[in-house]
Structure formats: C-alpha cells, structure tokens
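Only one protein chain is missing; all other protein chains are in place.
== subunit A ==
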C-alpha cells in the first residue's frame, strides 16, 4: 500500500458516497474526508476494543491497526464478536482481522501481535490517534505523554463489569468547528421565501464556528490532589467512578490482570483492600466508595462495552474530523444506573 502525504484526496468515490450517505448527511463531507485520511492505532481487542474497532471501521478511517499480544481463550469468543469460535490459541488481533476487514473493505485494517510496551517510541508517530484498552496505568501514562508531544490524539478506555470509562487527551490547543444556524437578514428579492422578514433564522443555512479546547495529560488527570479543603469541598459533585477507576487500575498493576470471576472471593478481598489503600493515599475516607461496586466490576459486560465503545468511538471520529465539541476529559458509565457522566479531572 503506497502511503501518500496528502491527507485529503478531494474526490469521494461514488461507492463511498453511497455507503457513507447517512453519515455524510450528519457530519458533512469535510468531516468524512478527514476521516478518510486518518490512521488510528487500537490497542487491545477485548470487548471494548472490538466495539471501537467496529465503530471506526464503519466510520471510514483510512487505516486501523489492531495491536494485541494476547491469545484467544474460550472466554474471548463470548466476549467479542470479531473472533471466530474456532480461533482459540491464535493471536487475538490476527483472529479479529478478517471480520474487522469485512465490516468495510474501503478501510485498511492491519493486525500487529506485539506487546504495546515493547513498541519503540517512533512506532506511535505514524498515527493520527491512538486508542488504548486493557493497558496498565504506567503504560498509558507513558504513551499519552509521548503521543501528545507529537500532536497525536490519545484515547484510553476500559470496562469492568457494569462500569466503564473513557479518557481523552487532544492536546493543549485543540481546535475544532461547530455548525451553528445562520442568522440572515433577508435581502428584498432573494433567500428562501418570497415573504421578506426583517431578520430570519433560516434553519437550513448554517455557519461553521471555530473553537478551541485544552486538555491535560493522563498523568495530571489521575494525580489530582485531594488534600486541600477546596478540592475536598468539590467531592460532592465528583463522580465516584473516578476513584473506582484508580482502584481497578491499581488491581491491574498489582496483579497483572483484571478481577477474575473464577477467583471472586479472593479478588473481592483484594479489591476492598486496594480501595482502602487508594483512598487513604488520597487522604480521603474509605467510606467514600462503598463495597457495593465490588461484585459488579468483574469481566467485560457486552452491553457496557457497546455503550462505552459507542461514546469512545464517536469521540475519536469527532477528534479526527475536528468537528463538534469533544467531551472533556473523562466519560464514566454506570451500567446499573444507566448514568453517563462527562467530567474534567486535572489542573485548572
């Protein structure tokens, strides 16, 4: 495949126009062209990864690289829909490749079986956006720092039972456009109607307004200081999912895996302990996060993957097309309550 430098090939083929018709009518042709020129790295092909892969491939990115060193287990087949039931023992990225490619032959889909942590820095530089699932906290922090230095957009996400989150870092100065209705003064003999009115908002005419937003690093987002009275006062409005995320990331770091339903009793105790440790380290009371979440944070629930994968996928699409306000900078989903919250964590 010959890579050309130009981001946007001006001509959309008839095939693309027909297939992408319903989304071009939503986000416009310019956005579709930008997607068409984008290269994305997706790490982790678990339940969430498969959802994100599907969403990005259907959206019509130029290239999607599926990076996963894990092997397909019996559980993997139940967990995601890209891996055939016969693929046990194969590499997860490779096993997902065929179905992923069939979702949209116009996208170049590639499988890479390496570990994320083994990739050299310059590996990441070929992408416009990087999406990390199933990675340890340290790895995510490292990749986030590296990518944002090079203006590569970073996304992270994970699912733990009924709970899920996504994080994004689009850089210190991310600019995008929003489509707003145009307010026009009707000229006497033109515009969309013979009845001239003084000033008319024509619902069909819109204008693009430029905006900017600033994002902090994952490191800064995770290391918010809760010791001061001021931040403690803000706790009431803070989604507890944020702290739950810390607990689950620490579990992953300490144990090298996620909580396992087959080890439910032992892992529950570990989770409780980690909850106490994490909150204590943040000088917060362990009452803040009750035990309740523990029995609901095991494994990856398919519908929760679908919800978070949908939101995350759309954030990637928005960022690549630089259109519409990005969620800043976390999205937390509680599948038990049906609550989906966007909140910012980081320095002001």
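Methods note: a contact is a pair of C-beta atoms (placed from the backbone, for glycine too) under 8 Å apart; a residue touches a chain by one contact, two chains touch by 3 or more; residues count from 1.
Keep this in mind: contacts and distances are computed from a predicted model.
This figure omits one chain of the complex; the name its UniProt record holds, of "SWI/SNF complex subunit SWI3B-like isoform X1", "Very-long-chain (3R)-3-hydroxyacyl-CoA dehydratase", "Bridging integrator 3" or "SUMO-activating enzyme subunit 2", is "SUMO-activating enzyme subunit 2". In the complete complex, the hidden chain is touched by one of A:110, A:295 or A:322, namely A:295.
Interface residues of subunit A facing the missing partner chain: 10-12, 14, 17-27, 29, 47, 51, 54-55, 58-60, 75, 77-85, 99, 102-105, 161-162, 179, 181, 189-195, 203-204, 206, 239, 261, 264-265, 295-296, 298-307, 309-311, 313-314, 317, 324-325, 327, 331, 333, 335, 337-343.
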